[in-house]
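What you see is the complex with one protein chain gone and the rest in place.
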């Protein structure tokens, strides 16, 4: 059995990974790739690595046309544009997995505050499901609209969930110091992403103001049952892919190292894509995979958690396919291992 | 006027930078390069970039021989070995700038605790001067033994000094999350420093246990007049050089952003090598220089400081030459700008 | 239907990629991983990225034990050691895919000349099949011993085969200027592979003396029916993976650009892993894939060919699995696309 799928927004890095994963998915049939390019390039022209793998020509997005052919659409569009595409697709019965931020924040006021524009699809926002499969597998299975999580938030949420769920830490001002590869900043050339500018250089940006902050807090607040606040600092790191978040949390009470590791192991038992490891992980351990690797350390002042994942896979296209698997009843790991 | 100098321990990266700086120093004359290599290589054989610049043959270290020729010795040796070389040199009247950790910690018990061996030269330890010129220029001018600071500690100390000196922050559990280029780990090949292992990868190490922790705390405690403790996490970053420390401190009271920047500017007025900048700095801004660039941000929970420097220059060889300049009465910036 | 396979020599990069590909291969069952480590690590201890994917414990190599369990063994061993393991496995009926150089050169004297030791398994050498599937698919299908090609040779052979087969170029002194990522040099730490030495650096090595030279020449001589000689220069390039070979051949007669491209397209029609492309390819287009991408340009003095592949996949583990597919009757692309 095969599900017909479309990818809307074909030119970015997450789209490239989506195409690659879907091309090898035994139960997905890629029927449409939509992009704004007027000359209707082949997917392989946009992404030379996909030549001969995805022999599909791009087309302008048309909700009717997509709805006639596809049962599921992945949206790899900028926020704003995503909601504009999602609404008509949903209206025509297409299930949507949106990789943008448009449906991640439940409260449209919070969205407006962080994204600088009022939300354009409040109706669908109400029933959108936050597509973090390790927490919401059941809701995802029946969802028609998935808000695929952000890359930074995922690394923070996986690192902190066992702590907040178990009530082990103070919930205000948790520090999330994240280091991301440059692909996380997108494919549009910019001065600060020019090779000789960001090669051999690490820098912090958006200190205290990054839009992923409320997304991190929203899920953790749900898990904690009380408001959680984080101090989040992203860094641009000279590598293609990968996010490593170093997290500092103040323990409520002394917890031995060994028990803490057990708490994590128990929490993620039966979660095939979260690996609690003993040695401190490197982004390289998860690069090209859908894994999130986590290590935890008790230190004099803080519980320090290191959480890493591939921003384009577990942080974007990989989890999108994981959501797709859950939505359509395929084994969760289909096309995602190896 | 020219001072005759020796470099003891010629093969590492800090030694390479020392040679380079001393070769262009108008008032330093390099008279000896000591290394263990039995075949007595040229400095240019150890460091091809220095061919024709430093036409000196290495010799085994002999304190007498060095003392006959040099008024000042830079030690670029592992800890332990450094003290063993410093003691006889000092006894013969050579002024010593030690780039190792051997004389950085005033308390030999703290040294023993962190370095796993009792201190072998407690006598000289008593009069060693911590070679951080921005804080101890006067003591350095007359010192005969300089403990050249560690690379991570310098980035943390410059970032935090104005805050602790002004009493603006809580002094316990200050978080220093540091990202270092791989040259900071030395020149000996190791599995984790093998190119395909650390390229395209970032990872944390020695969480809560790194030896630079007490060095950071010692200076800040002096400046604060009360015990300061830090939670220090170093990271191995895929680049040659540079350290960026992201520092999280809890403010004692609200301080406006603008006033905070002024505090930093005032504190480092007349310090030519510390630049308080408005935009968040990149390690690339200081790579190849003796500068430490610092930016500071007030956020809801923390004062966040970003401090960066070149680990081999302001974090090692550059500050060593800066100390040399102060010790021998040359302008502080000689050979260090441009 | 599933074939039981063993990987002998588990710790290197090619082994890591073999494990990864075999773990996702629907018709391969990994039954043994052999390595010298006395503490019998898990494969995931050697390669953290494979944790939970390859839950296998390493064992010392024992031909009897492997032969009892596996129908096919992949040897990822140094040359010399490979022949020592292949012989007993073959004697016990195990089909062998050897990733070393031991069975690539037909003439044991040539082997001795380039590898500095006499060949230790001349008997099996006689019936070994050179595992370049684009040229020898039939022979591979029935082979019991495959000499898996070298990474540099594959890039040169794919780039030159259409030219020598069509008699379009002079056959002596063809220049192959190859640039390889550092993983091609293996996983053992060495001074020249230490991150701060080869990062931000490109250098040539083994000019005119690299062991892959006779392997390139042997296949091309077969295809040409006359002796082919190459001038081969490898370069160490600051990236993990990928080989790009820039090839300069003197045309025997003028050939228009368009006709030349057609010659290549015809030659590789029905070869799913060789892509003749119009735009000059980047190693990134093939990184992580089993493709070899080739572009060709007619210039005033030379036909210039650019050929690139992933040294660990199409240049090692990928083609090994491709050979495995052919040997055991599976579709050639199984586990190799996407």
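Chains here go by letter, A, B and C, matching the order in which they are written, and residues are numbered from 1 within each.
Quick note on the criterion: a contact is a pair of C-beta atoms (placed from the backbone, for glycine too) under 8 Å apart; a residue touches a chain by one contact, two chains touch by 3 or more.
The shown structure was predicted, so the numbers you read here are calculated from the model rather than taken from an experiment.
The hidden chain, counted over the whole complex, makes contact with A, B, C.
Of the listed residues A:100, A:183, A:246 or A:282, the one in contact with the hidden chain in the full complex is A:183. Among B:287, B:311 or B:325, only B:287 touches the chain that is left out of the view. When you scan C:49, C:263, C:287 or C:311 for touch with the missing chain, the hit is C:287.
In the full complex, chain B makes contact with the omitted chain through residues 20-21, 23-24, 48-49, 51-53, 200, 272, 275, 277, 279, 281-282, 284-289, 291, 293, 335, 337-338. Although one chain is not shown, part of chain C still touches it, namely residues 172-173, 175, 177, 179, 181, 197-205, 207-208, 229, 231, 233, 235, 237-242, 244, 246, 248, 280-284, 287, 297, 299-302, 304, 306.
Listed by residue number, the positions of chain A touching the unshown chain are 13, 181-183, 187-191, 193-196, 198-200, 238-240.
Convention: only the chains that are shown with their structure count from here on.
Contacts between chains leave no pair untouched here, as each chain touches all the others. Ranked by separation of Cα centres from chain C, the top chain is B. Averaged C-alpha coordinates put the centre of chain B at 46 Å from the centre of chain C.
Averaged C-alpha coordinates give centres for chain A and chain C that are 36 Å from one another. Note on chain placement: the centre of chain A and the centre of chain B lie 40 Å apart, centres being C-alpha means.
Touching of two or more other chains is recorded for residues 200, 281-282, 284, 287 of chain A.
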